[in-house]
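Sharing a structure, written as structure tokens. Questions coming.
One protein chain omitted, others in place.
For chain A:
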Amino acid sequence: MTSHDSTRAVRLAVVSAGLSEPSSTRLLADRLAEATRVALRTDADVAAGMDVEVTTVELRDVATEIAHNLTTGFAGGSLREAIGKVTEADGLIAVTPVFSASYSGLFKSFFDVLEKDALAGKPVLLGATGGTPRHSLVLEHAMRPLFSYLRAVAVPTAVYAATDDWAAPDDGVTPSLPRRIARAGGELAGLIAPRAATRDARPEEPDVVPFEQQLAALRVED
């Protein structure tokens, strides 16, 4: 079972909450996706040449539908499609700009409208961008707890890119942005590969718990 046809490609979803076009958030998201793709394609330890399909969701494009979902309780067409890409992916890269000491409200709202268990067990790579490196702990103090709550599996390296990082040399003390990106991508690839390889073997969740079981559950503690 060594063939990797296209139906077995790894599905990598990228969520970017950047607001300008082009945005440095999207730039970081794309770099993280590429690093993950390269690691999956080339790192013999993890995946031995898996194909990777990257789909990117720009939250800006579905911002209005996210707001409507909050008021109506259901997702419109484009948002439903975006949610599908994220929930069906083997791994997720989530990147936000830092607003007022945290992730942006738009970023949070997208994850607020997902079903409760939609990201449970899903490997996630976290990234954030900001004008100054002084906000970098947003990754650890805001993003990581959010994804822990959602029971996603966040990789150890989260990547923060301040404006200066885009031109900073490797100073031998702190790893440069490209090195952090490569390390994080490698970590995400390492979590995705075994999941993607066994994806088709996992049983589908049943639509509903049979009623006898629901009744029996209530009588167990009689």
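Convention: a contact is a pair of C-beta atoms (placed from the backbone, for glycine too) under 8 Å apart; a residue touches a chain by one contact, two chains touch by 3 or more; residues count from 1.
Keep in mind that, in the parts below, contacts and distances are computed from a predicted model.
When the listed names "Putative luciferase-like monooxygenase, FMN-dependent, CE1758 family", "Cyclodextrin-binding protein", "ABC-2 type transport system permease protein" or "D-allose transporter subunit" are checked against UniProt, the chain not shown comes out as "Putative luciferase-like monooxygenase, FMN-dependent, CE1758 family". Considering the complete assembly, chain A touches the hidden chain via residues 67-68, 71-74, 76-77, 207-212, 214-219, 221-222.
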